[in-house]
Every structure is written in structure tokens, then in C-alpha cells.
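Heads up, one of the protein chains got dropped from this complex, but the rest are sitting where they should.
Then we have chain A:
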């Protein structure tokens, strides 16, 4: 009697153990599957870009401006436009983001104003980028009556700024109090302590944020559609419509012409490689810095 009951119990516990084991194996298997799917998708995107884009990589691409199909055009003006617009956006967005980040970390900390700003900056960070383009169109392009590279830069600057705000604030919090105290003890005023001690100590992290902002805005298309519009000719005049790589890709990818399609893929390859290289540099750089 006793033996049969204990046998029964061990039987039941064995089946429970089996069920638990099977569930665990299934969950583990599905988890591996999910990871593999994500990795395969990334692989497929990179593979597609390399396969279709490498063929169009030539000197011509970097030396000729966009041209009609069959005219042996390149992407030089789009590349230049992207560099100019992204560069100006970073030049405008970085100081604004830096100063706001300093306010949040050093002066505002937990005041109502600072908390509002923090929330607003997060909202800007996640606001649909096409709405930023729409906004700049309404306040700058429509009143002035013409699209311009400057308008495009401004839209990108609004997108870059919150990233710099966030990283500046986070990095300033990491600066040890002892360093500030040392600065104050030497008789330095607060602004000098912030600018020359705290910012200097945090510059690595802030630079990371700026690079991430570059990577983010360099690939943006939607806000440029209504602001800098695109331009098929070579132009470095910020006050005129200006070409950019993402907009050129958008135009070319939707076209029926073989050579435009080829250039769209090559342009996409260039943008993606640029963005990925920046991201890899940032991640490898920060990992090396911390450990």
C-alpha cells in the first residue's frame, strides 16, 4: 500500500517534471527562434544593400551630379547636400541641446520647469519626424515662398537637439561631486566649474550623443521632403532647394529607370554604411571607455 502510493506520487512528480522540462525547452526554442529571425532580418537587409548597391559604386557617382535617366549622372550633389544639411543641423542643434542639458542637470534638476522641459524634450525625441517637416514648412518655407537647404537643416536640428539634451544631462550626472567641490574650493565661479570641469569630464559621453544625433538625422527623409525638397543640380547655396541622399533615394527608388534604381541602391548602401559605422564607432568607443 505504502509503496504503491509513493510510487504513484513519484510517477506524478516525474510527469510534472517532464512537463516543466518540456515547457522550458519549448520556451527556450522559441526564444532562439525569435533571436534568429531578428538576426536574419538584419542580415537580409545588409545583404540586399550590398548585393544591389556595390555594383553602382564608381568614381562617377562621387564626381557627377544627378542627371536624367541614361545621362550617366551621379549622386555628388546629393552627397554634398546631405553633408551640408546634416552639418549645419548639428552646428545648430548641439549648442542648444548642450545648454538645455546643462540647465536640466545643474540648475533646474527637479523644479517644475526642468521636469516640463525634460518631458518636452522626450516628446520632441519621439515626435513623428514628418510633423517636424510640416512645421518648418508652415513657419519658414511657406512665408518665404521657397524651399531651402537652410529650412531642411533647421528641421534636422530640431530632431538632433533632444538627443544631445538627453546625453548631456545623463553625462553631467555622472561627474563626481568631488570634482565640482574641488573647482568651487579653488574659487572658480559656477559657470566655469560647469564649462571647464564638468563638461570637460563628460565630453566623451556628450560626443557620443552628438555622433548618435548625426547618425539619426543623416538618414532622415520625411522632414526634408517639404523643407529642402531636393535639387537635381549641384548647389551649395543654403538659401535654395538642396539635394540630399535620402530624398534622392526616395525619388530614384520609385522610378522605372534601371540606372536610377541602381543609384538608389548605391545611395542607400552609402547612407546605411555611414550610419552603421558611426554607431559601431560609438558603441565600441564607449565600451572601451567604461571598462
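Assume contacts are C-beta pairs under 8 Å (C-beta built on N, C-alpha and C of every residue); 3 or more make two chains touch, one makes a residue touch a chain; residues count from 1.
Rule of thumb we're sticking to: contacts and distances are computed from a predicted model.
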| item | value |
| --- | --- |
| Listed names "YciI family protein", "Fumarate hydratase", "FtsW/RodA/SpoVE family cell cycle protein" or "Phosphate transport system permease protein", matching UniProt entry of the absent chain | "Phosphate transport system permease protein" |
| Sole contact to the chain not displayed, among A:61, A:79 or A:161 | A:161 |
| Candidates A:83, A:236 or A:280 - the one touching the absent chain | A:280 |
| Sole contact to the chain not displayed, among A:79, A:102 or A:163 | A:102 |
| For chain A, residues in touch with the removed chain | 20-21, 23-24, 26-28, 30-35, 37-39, 41-42, 44-45, 48-49, 52, 95-96, 99-100, 102-104, 106-108, 113-114, 116-117, 119-124, 126-132, 134-135, 137-139, 142, 158, 161-162, 165, 186-192, 194, 215-216, 218-222, 225-226, 246, 249-250, 253, 264-265, 268, 271-272, 275-276, 279-280, 283 |
